[in-house]
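Mind looking over this structure? Questions follow.
Note that one protein chain of the assembly has been removed; the remaining protein chains are unaltered in position.
Think of it as A, B and C in the order they're written, each chain with its own count starting at 1.
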Amino acid sequence: MNREMLNRDELARKKRIKMILSIIRFLLIGIFLLIFMFPVYWIAIGAFKVEGEFYNFPPVFWPSQFSFENFERAFTMFNGTKGLVDSLIVAGANTVIVICFGVLLAYSMGRFKTGGDNLSFFVISLLFAPPVISAIPLFMIFRTLSMLDTYRVLYLSYILFNMPFGVWIMKGFFEDIPPGIEHAALLDGYSRWQAFRKYVLPLAVPGIAVTALFVFIFSWNEFLFALIFTRSSVETLTITLSGMIGGHQIHWGELSALSLVAILPGIILTLFFQKYLVRGLTFGAVKG
Amino acid sequence: MSEYLEIRNITKEYTPGKGINDVSFSCTEGSFTVILGPSGAGKTTTLSVLAGFLQTTSGDIVMNGHSIRNLKTRERNVSMAFEDYALYPTHSIFENIASPLRARKMDNETISKKVKAIAQLVGIDEHLEKFPSQVSGGQKQRTGLARCLVRDADVYLLDEPIAHLDAKLRHRMRGEFKRIHKELGKTMVYVSHDYREALALADMVIVMNKGSIVQIGPPEEVFSQPKNTFVATLLGDPPMNLVQFDHITVKNGTLSLIGKDFESSVKGCRFPDMKADGVSLGFRDFTVELVAKAGKNTIPGSVYVFEPIEDQIIFTISIAENRVRVRTPRNIKFDLNEEVHIKLNPETIHLFDNRSGDNLEYREE
Amino acid sequence: MSKLQGNTAIQRSEHRFAIITALPGLIALIVLVAGPLLYMFFNSLFIKTLAAPIPPQFNWFGNYGKVLSDSRFWNAFKNTMIIMGVGIPVQAFLGLTIALLLSKPFPGSRVIVAMFLIPVMITPIVSGFQWKIILNQRFGPMNYLLGILIGMEPKSWLAEPFLAMVSILIMDTWQWTPFVTVVLLAGLSAIPKQVYEASSVDGSTMWGTLWRVTLPLLKPMFTLVVLLRIIFIFKIFDPVYILTGGGPGISTETLSLLTYITGFKNFNVGITSTLAVVQLIAMVIIAKLFMKLVMGRKER
Partner (left out) sequence: MGQVKLDKVWKLYGNFEAVKGISLEIHDGEFVSLLGPSGCGKTSTLRMVAGLEEISRGEAYIDGVLINNLDPGNRHVAMAYESYALYPHLNVFENIAYPLRVRKVPNAEIKSRVEEICDSLGISQYLTDFPSALSGGAQQRTGLARALIRPASVYLLDEVLSHLDATERTMLRAEIRRIQKLMDLTALFVTHDQLEALAMSDRIIVMNDGEIQQIGTPEEIYDTPANLFVAEFVGEPPMNIIRIQRKTEDRKNYLIVAGQKLDTAKLGLQWIPDLDNFFLGIRPKNINRSNNGIDGGISGQVHTYEMLGDHTLCSIDLGNNDLVFLIDTFDTQLDLDQPITISLTPENVLFYDMNSSELLHR
């Protein structure tokens, strides 16, 4: 009986320690979450502040009233609408090009090892190279072709970083599809091309769709090439944003409002495609 | 019956450990051939060469009198079931089975009729509307089998078609295969690593190891007259026992065995007179008896361990460095490390050369 | 490659299929990507500028010598190294801590992890801009919060060289620690549960298991994440451009920023191309390491 009592005590003590540990754990998670979410919160809250609240000290952590006038002004007075539309055009066109050209190359590399390790290495090197290093030669070529400040110049130049990315990631998706599927289709009496169209491509659709989303967001977020290759007739969202910070007076409210719009696609990808996000960001090295 | 499918001296150089080397065999029309071997033996490579996924480095494949070596997979009219099923995840079970018929542009009515008939034969007819991800492993395997059998092919290739089923289902499917083959009467080549499937199903067994053919023969022959120690230990559970001896002599049907610490002799053997060094004696667990005292045709050993299995006991006996397994009735009792004697049956023992592993009395016909 | 070297008709047709499917993408890659890179290498051998209509002058490898002896290049190199040398260890430590906190799933943990990840996919120039607000000397919340929490005097974060570098490190750490966390989380989830159980039955304590089992098994993931961070820091441009613009002076100028300024503020084509080639070579070496790492893992 005595021994049992001892055991009861010990059990209670263990339960207590376990509880304290888990409280500390969740407290720490909460603190980290707070820190990492704060900048995003600050943008979001800033978008709804009225003009004067920006210059208050201590800063306003919760606006007295939520106003939509920053959004209104960002879209009407600060070129926000053009930025939005141009970003959609450029990112959309680039995504279509990269996926259409990339899918077949990725399939060929993934299934037939076309080009072997050398081509893989070539693609991955391009993927890792800082875009700024291609800016000068591209600028000179585009200038010679009189393509500066057009839509074409952007969605073509974005191929530079998006094509290696798309090909590399989709290659991984095709490698995940067992070759037995095609063997079975060949035995059934289909040609290579039919086997690809009828059985392999449908299987790869989810992977291709997520890759497309990535490519779209990378184009959407792009700033450097847009800064160098376009001037006034084309103006993507990132340029609109940087324009707002460059002048004599920074329009904090409108900037926050437009920033909030700009980061939405990325946030959506993060929240709904978490599994693929890790795979994409590690270039397929971690399969989420 | 003529040779329907002939494989002539096929060699496939491939990544190390996966190729096949100078493989030749033939199948008569309507026969059931089982290629038996451990993993890495080249069984699947052989099938892939027959199906046309892999191209031979040299050699020829002749079907019905014509070489098919230079035909593409879809021109060969062979059908195949895969070990990992290789079903199309984006299509229903029905469409999976219908796929070979769709490729041949058959009309919907014929397709529906044929698919339903074959689905019933393999027992998957209740799941036709489902998708591969919604059915069990056994049902996937049946689907793959149905897709393979639904069309009229010259040869059916079956790659470990029941390997992933649980023991009870595997046992049942083995029986079903026999009936399906009888019903369809088609030429089938079946790959397996399980000797039971080979013994139970085959007209002819082809034993492969490391990319080469080791022995070809009817199942009973491969079991009772193994060409070498590899075949002897591949077939049977437990595998054939082997005991190594330094010298042996045979004279007038008396086999004298000389080991490290002991000598024995077996009278009444069918072996011709000979003298040899480094020979293994082979016998199966159910052909010998365990006795307490040395006597005629016995060899001594000690009990390493004993395991009761069902209504029998399997004794593992140490004979010098060798361990052999002997099956006895349940009433035989010996203790751990106790000395015992194995009484051999001179009719059912084999002699193998230690170095080459060859059966000393095996003759190629 | 060996699979494609066919001699039979079938193999030739397979080969043809592989090439035809690869061709469109390959041409796009070569024309748009490889072409300019070759042109860039060609340019790096000339004294050439867009600022004045002077004919280009062939200079062998003179530009390379000039770049490698330029103190501004070494300053940018040093700054890039500082971001790597300080940022990556800090992020690795923080990332591991958070990964360990999150490693045991709890209700809602997936959502929490997803929220943590938001900084990674934020438009880079927006992250530069938001930190510009937060670190604002007069009305930014950073000075306010540090003031009430630890009683620190308000600092002019972006105006002093040292603090400007700290600001960039804070921004980079904010944006990339969550990335480190999820990669390590993936690594943690790949460690079989039974290994931990074996360790506890074997009598090891929680800390002992962390040191003897968890950390050694996470090593490949650490290597991967460090390699990827090095690549990303080489590329970093937008947020630094917005937050400090390389300033004050050139105290936070990175290699990417220097390349941009040389090319599009000073219009010096030859030197810019040279800078670009140097960075490309560094990347090729890192790509080789990455391939080895990824391929090596596949074999296991």
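FYI, contacts are C-beta pairs under 8 Å (C-beta built on N, C-alpha and C of every residue); 3 or more make two chains touch, one makes a residue touch a chain.
All values derive from a computational prediction rather than experimental measurement.
Student: The chain left out here touches which displayed chains?
Tutor: So, spelled out: the chain left out of view touches A, B, C.
Student: Of B:M106, B:L184 or B:A200, which sits in contact with the chain we cannot see?
Tutor: Considering the complete complex, B:A200 is the one touching the chain left out.
Student: Using the touch definition up top, pick the residue from B:I20, B:A98, B:L145 or B:L235 that touches the left-out chain.
Tutor: B:L235
Student: Pick out which of B:D22, B:D152, B:E220 or B:D246 touches the chain that's been left out of the picture.
Tutor: The single option touching the absent chain is B:E220.
Student: Of B:K186, B:R284 or B:H350, which residue touches the hidden chain?
Tutor: B:R284
Student: Can you list, in ascending order, the chain B residues touching the missing chain?
Tutor: Against the missing chain, chain B presents residues 167-168, 171, 174-176, 178-179, 182, 195-196, 199-201, 219-220, 223, 233, 235-239, 284, 286, 304-305, 307-311, 314, 316, 323, 325, 330, 336.
Student: Write the list of chain A residues that the hidden chain touches.
Tutor: Missing-chain contacts on chain A: residues 3-4, 7, 10-11, 14.
Student: For the chain that got dropped from the picture, name the residues of chain C it touches.
Tutor: 192, 194-195, 197-205, 208, 212-213, 216-217, 219, 300
One rule holds for everything that comes next: only the chains that are shown with their structure count from here on.
Student: So what shape is it, when you link every pair of chains that touch: line, ring, star, complete or other?
Tutor: Shape of the chain contacts: complete, all pairs touching.
Student: Indicate the whole-number Å distance between the mean C-alpha point of chain B and the mean C-alpha point of chain C.
Tutor: A distance of 55 Å separates the two centres.
Student: Once you find the CA centre of chain A and the CA centre of chain C, what distance in Å lies between them?
Tutor: Here the centre of chain C sits 15 Å away from the centre of chain A.
Student: Distance between chain A and chain B based on Cα centroids, please, to the nearest Å.
Tutor: Result: the chain centres lie 54 Å from each other.
Student: Out of chain B, which residues touch more than one other chain, so two or more?
Tutor: Counting only residues that touch two or more other chains, chain B contributes 52, 72.
Student: Which residue numbers or ranges of chain C touch two or more of the other chains?
Tutor: Within chain C, no residue contacts more than one other chain.
Student: Note which residues of chain B are touching chain C in the complex, please.
Tutor: So the residues of chain B touching chain C come out as 52, 55, 69-72.
Student: Within their complex, state which residues of chain B touch chain A.
Tutor: That would be residues 48, 51-53, 72-74, 78-80, 82, 84-91, 99-100, 102-104, 147 of chain B.
Student: Mind listing the chain C positions that touch chain A in their complex?
Tutor: Residue list for chain C touching chain A: 1, 3-4, 14, 17-19, 21-22, 24-26, 28-29, 32-37, 39-40, 43, 50, 97-98, 101-102, 110-127, 129-134, 138-141, 144, 174, 177-179, 182-183, 186-187, 221, 224, 228, 231, 234-235, 237-238, 241-242, 255-256, 259-260, 263-264, 269, 272-273, 275-277, 279-280, 283-284, 286-288, 290-291, 293-294, 297.
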